[in-house]
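Mind looking over this structure? Questions follow.
Omission of a single protein chain aside, the complex is shown with its protein chains in their original locations.
Labels run A and B following the written order; every chain starts at residue 1.
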Amino acid sequence: MKAVELENIFKSYPIKKTSVQVVDDVSFSVDDGELFGLIGPDGAGKTSIFRILTTLLLADKGNAKVLGYDVVKDWKSIRNIIGYMPGRFSLYQDLTVEENLEFFATIFNTTIRENYKLVEDIYKQLEPFKTRRAGKLSGGMKQKLALSCALIHKPKVLFLDEPTTGVDPVSRKEFWEMLKRLKSQGITILVSTPYMDEAKLCDRIALIQNGKILKIDTPQNIMDSFDKNLFAVRSENMFKLLNDLRTFNNTESCFAFGEFHHLTLKDNDINISDLEKYIAQSGHLNATIKIIKPEIEDCFMQLMK
Amino acid sequence: MKQLLTFVKKEFHHILRDKRSMLVLIGLPIVQLLIFGFAITNEVRNTNIAVLDNSKDETTQIIITKIESSQYFDIDRTISTSDQIEKAFKTGKIKVAVIFQQNFQEELAHFNKAQLQIIADATDPNQATTLTNYISSIVVDYQNQVNQQNKLPYTINTETRMLYNPQLKGAYTSVPGVMGMILLLISAMMTSIAIVKEKELGTMEILLVSPMKPRLVVVSKVIPYFIISLINVATILILSVFVLGLPIQGSLLLLIGSTVIYIFCALSLGLLISTITDTQQAAMLISLLGLMLPVVMLSGYAFPIANMPVILQVLSTIVPAKWYIIIVKGVMIKGIDITQIWKELLILVIMTVIFLSISIKRFKIRL
Partner (left out) sequence: MLITEKEIVIKTDKLTKKFGDFVAASEITFEVFKGEIFGFLGANGAGKTTAMKMLIGISNPSSGNAQVAGYDIYKQTEQIKKSIGYMSQKFSLYEDLTIKENIQLFGGIYGLSDKEIKSKSEELITKLGLNTEADKLVASLPLGWKQKLAFSIAIFHQPKIVFLDEPTGGVDPITRRQFWDMIYEASHNGITIFVTTHYMDEAEYCDRVSIMVDGVIKALDSPENLKKQFNAKSMDEVFLMLARGAKRGE
């Protein structure tokens, strides 16, 4: 049995008199114990998919199941076995860290002590601030508390909607380390993120844009399926270089990627020396060109077109 | 059960930690009751009036003395002509003038009829009505005395209490009104805001995705406000009896019982509001405009319903506070029992059932 299954899910919202298709024929499944990532920018439909799966929203069309339970018919059963962390920080700001955790433990019919082992790792970092109001915690700490609250009843499937949005790189890294540990305890995790670099930390990912799935596979397979040579180019004047590369007649796409510009060419078999010559002619000093392996972000951008 | 208790505890944390909501919940009822309870009595004390006695006989002197001896009027002796009266009204020196016709006593003796004119400054109509009522009541009081004397000539003239105790008059109308308003404010407005707050914060999402039954969530949200409403009923009643000197003529049990029904009615209204709004702001606006305004305007608390246009009279029947105020007035002041107010009670119960079933129907187990 799959942990999560979606079959041809559609959902549209009326926005300013026009109907916007936020989920457009989405199908995928998540295996038991898998860490599955839904990767896409804001407005791609990630939150709607999460809400459909957590029984909060009814799809217009299609079927969805969580651990074999139908999201429409068996909503009560599903609510007993899943953990959910919505995108917005959704804890009681005027309750303390401990009061929040206790509260959520009770409404899930359990106690902190019963499942302490599961949240111990995360909650230990919060314990010094036990009596602090949740509203006074930092972004990273809030995420940890929210995760503890979503975990306290030992859910079989954990839904995390953009848990790392707006969180700094350090806290993000720590958060993903926590997810890895949870996965090792057999919890199925479905996570969404707009950060492409986090995709590699998932077992499998679905790239999503404008309500449509662009691709579903392991991060490695997706990166391997990039069908063009990808050049990383840099020189001393990166801004000029970007414009120059874009006007190169063989350029298919060129984007800034940190310290390099990533370039794909229309004619994949072009001799690299042509490119070198062009860059030199444009007056760039100390230019370097190398062929690199694509990142998920490269793949996403290629698929977006 | 543990879920419920924890939830209620959490709810009290929210309330106790927010000073503003505490103030509204506990402070407002007391302040309102005291303001409304004392306001009217202060207004009419020691009002300046002029008396133009064109008869100057025994009877007019007795009436004037009676007016003067009441603590509500001071007679301005410098005014002795009708011209002066007109001037005094214009400058605001006096609020009321009492004019006796010529030969007052004689007319009364011979024709059983005499003219006494009361002129009031009606720029403030409420005050003018109150003042003229006071004076009429003093005159009526004198008449009663005279009539009694006629039947039993040798009875010693005793001091009679006024029929309408002016000091209590303000509290008589304001206490039932304040109760109707405060309970609605706390039960309906605060409850709807508290529920909508969870939606706005996003915590409702987590609560819905928990095994806790959605209806239990609502019940737990409502309980604290029910308790606070009861506390407020107690403080209002204690204040009315011991500070404002209002009696509870009828059965206390009946009063509390019908109050509980009214609270349920208001709570279900609050629930209804929470099902149709998504922001605290909207919930507050609907509560204020949709509930408070009709309560003040149409419940008979500020303006008598009998004087309203027919449309408003019809509209006033759907305002729960109207029925509740009738009940409170009846039980507290007139001391009537359930046989005389069962209709009003039944209306409240029916309203509660209607509000509750609509909200249950509208309550969403999803977002």
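Everything below uses one rule, namely that a residue touches a chain if its C-beta (ideal position, glycine included) is under 8 Å from a C-beta of that chain, and two chains touch if they have at least 3 such contacts.
Computed from a predicted structure; not experimentally measured.
Student: Who does the absent chain touch among those shown?
Tutor: Listed by label, the shown chains it touches are A.
Student: Touching the left-out chain: which of A:Pro41, A:Gly68 or A:Gly283?
Tutor: A:Pro41
Student: Touching the hidden chain in the complete assembly: which of A:Val72, A:Met141, A:Ala232 or A:Ile289 does that?
Tutor: A:Met141
Student: Spell out the interface residues on subunit A facing the chain that's missing from view.
Tutor: Residues of subunit A in touch with the missing chain: 15-16, 18, 40-44, 129, 137-141, 165-173, 194-196, 209, 238-239, 242, 255-259, 297, 300-301, 304.
Rule of thumb we're sticking to: only the chains that are shown with their structure count from here on.
Student: Between subunit A and subunit B, what's the gap in Å when you average each chain's C-alpha atoms?
Tutor: The mean C-alpha positions of subunit A and subunit B differ by 59 Å.
Student: Of all residues in subunit B, which touch subunit A in the complex?
Tutor: The touching residues are 2-3, 6-7, 10, 13-14, 17-18, 201-203, 205-212, 365-367.
Student: Quick check: in the complex, which residue numbers of subunit A touch subunit B?
Tutor: Touching subunit B from subunit A are residues 51, 54-58, 75-76, 79-80, 82, 84, 86, 88-95, 99, 102-104, 106-109, 149-150.
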